[in-house]
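With one protein chain held back, the other chains of the complex are shown just where they sit.
Up next, chain A:
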Amino acid sequence: MASSDALLPISAREEEPLCPYTKLPDGSRSDPETHPRRRRPYKGLLAVSFGLLLIAFYVALIATQDGSRSNEAANAIDETEKTTSSSRARLAGVSEKSNDGLWKLSGGRNTPAFEWNNSMLSWQRTAFHFQPEENWMNDPNGPLFYKGWYHFFYQYNPNAAVWGDIVWGHAVSRDLIHWVHLPLAMVADQWYDSNGVWTGSATILPDGSIVMLYTGSTDKAVQVQNLAYPEDLNDPLLLKWVKFPGNPVLVPPPGILPKDFRDPTTAWKTPEGKWRITIGSKINKTGISLVYDTTDFKTYEKLDSLLHGVPNTGMWECVDFYPVSKTARNGLDTSVNGPDVKHIVKASMDDTRFDHYAVGTYFESNGTWIPDDPTIDVGMSSSLRYDYGKFYASKTFYDQNKGRRILWSWIGESDSEASDVQKGWSSLQGIPRTVSLDTKTGKNLVQSPVEEIKSLRLSSKKFDLELSPGSVVPVDVGTATQLDIEAEFEIKKESLDKFFGDASVVAEAEEFSCEKNGAGSTVRNALGPFGFSVLATESLSEQTPVYFYIAKGKDSKLKTFFCTDTSRSSVANDVIKPIYGSVVPVLKGEKLTMRILVDHSIVEAFGQGGRTCITSRVYPTTAIYGAAKLFLFNNALDATVTASFKVWQMNSAFIHPYSEEAVRALTRT
């Protein structure tokens, strides 16, 4: 009845729906705009006059507090900086304190102005890491193995070398190393993904068919989840994909903002025989993971409980959830559960651009998970990371072909966007890694580049050297831009005994960290640092050390750190050059081992069998092509270190550009 409307209080009439999206039964959508975060207050003539008075008062208030507020602001920024250590600007040596405009780039006033040329830039392209022929890439999407082919999809900008206009790129490989680019799998051609075909995951059903769930940014920029599947399951290349006509299958639920709902996971089976997925989100500053059950991937029930949530961690992107065996190194299908199984919850932290994970227990009866160690819960600054360098938006999949769990990750650039535009591309994927629980410690994962990478190994050289304190030794391997290094280090017993017995050696393990130690690898201490320096010039004017640093703890126990120091990797003044790394567990009786993959502008380092991993992007200006060398060093003051290692030259993976003939040839094989 019309008259009843007049009796409704004003607030009810103006009320925005909590869920900004309502789905009409015929499948089309209603279209409220995404509600603004604050409402416009109602203004009246009366208010204006009082308002003027108040404004005068308010202005007076502001004017007198100006100074203190600016300081507060600067302090607030400082606080943020402490927790978000990978600030691109700060790490380039540029200060955030702009009150007096203090922006000092690395290099300072007297270094000659540096300019990139095409030779330097084209060298940066990798030989055996996955990257499209040109333009921008970010998150890995929907990795899977099907009918003899490994499939890889990725966030791609077909138009520029910066993020934007995102669609799904696609490539296939027999061995996760030699790739062939294929046409785009999905483009932004529906209202429910017209603003972006974003990240998603694949689930392989028991009958062998595939469902793909992905986030779409709608024409109103609302984040929704959509279903897609291969057009033709008989096509092993899965060239064409069909979007479910009833999309979206999920919209932001009540209480979740329309831009905090993305990156659905691979599904796993519930005890009732349904499929379950999780989607990251946040409520205020608490990062959470929502849980949905479905039987057909078209309609879902949201569980009232969360898979997990951790306060003050911010938005959880690219959540991943999977089982790992406690006793064996093989991978497990996402649905596996049992007494010999732990579950990993991983999330990419929007606030800090770090990927964090924790080992814990999954309760399948109610779809919840708790960490084994709540002091290092997912997303806390102290919690474990897959990789302590440049590594984000990672995603695993179960490779049923070889019974392993494989980890993909987006490796962004650390250079300026002007360089990206000039060279015409941006971003790489890390070499796919097998991931499993460290059966010796039970508390962390271990990762290793997939075995298939060894197929790129060409000639090798073996070395056994003794490094006296303070030595820097050139390692003659010929060209040093594409290398695979496996090394073992041992500190001579006499040096260790001396170290333990020396009361004057200060306990610093508690304060030490790779990145806090600004001097990086140049510091000299009793037991290190020692390791390799890759992409180094003859004169070491540019170099990237990858090393162990051993510190003494208060309890006199040794603590080992594994670091990569990119601070001297380049003389360029517009690239970010952090020192990365973390503590690495070393168990009794173990020698110190490291593996390094060098591939032009990317260095992937694995400490102690992959317990601590560090991926770095480096942009040398002279340590390129034939001028790039390899060195071994031992900066210890007293200790002698023996190094036993092998260095392989690595072939190119010859990643194949898309062509119709190539695809035809492939479909015949």
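Here is the rule we use: contacts are C-beta pairs under 8 Å (C-beta built on N, C-alpha and C of every residue); 3 or more make two chains touch, one makes a residue touch a chain; residues count from 1.
Keep in mind that, in the parts below, contacts and distances are computed from a predicted model.
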Chain not displayed: protein name in its UniProt record ("glutathione transferase", "WD repeat domain 54", "Cell wall / vacuolar inhibitor of fructosidase 1-like" or "non-specific serine/threonine protein kinase"): "Cell wall / vacuolar inhibitor of fructosidase 1-like"
Of A:163, A:244, A:463 or A:658, the residue in touch with the unshown chain: A:163
Given A:196, A:248 or A:264, the one touching the chain that is not displayed: A:196
Contact residue for the chain not shown (choose from A:320, A:350 or A:604): A:350
Touching the absent chain when the full complex is considered, from A:131, A:416, A:447 or A:634: A:416
Chain A residues touching the omitted chain (full complex): 36-38, 40-44, 46-47, 50-51, 54-55, 58, 62, 66, 69-70, 72-74, 76-77, 80, 87-89, 92, 94, 96-99, 101, 103, 105, 107, 109-110, 112-113, 115, 160-165, 195-196, 217, 221, 223, 258-260, 314-315, 350-351, 353, 416-418, 420-422, 573-574
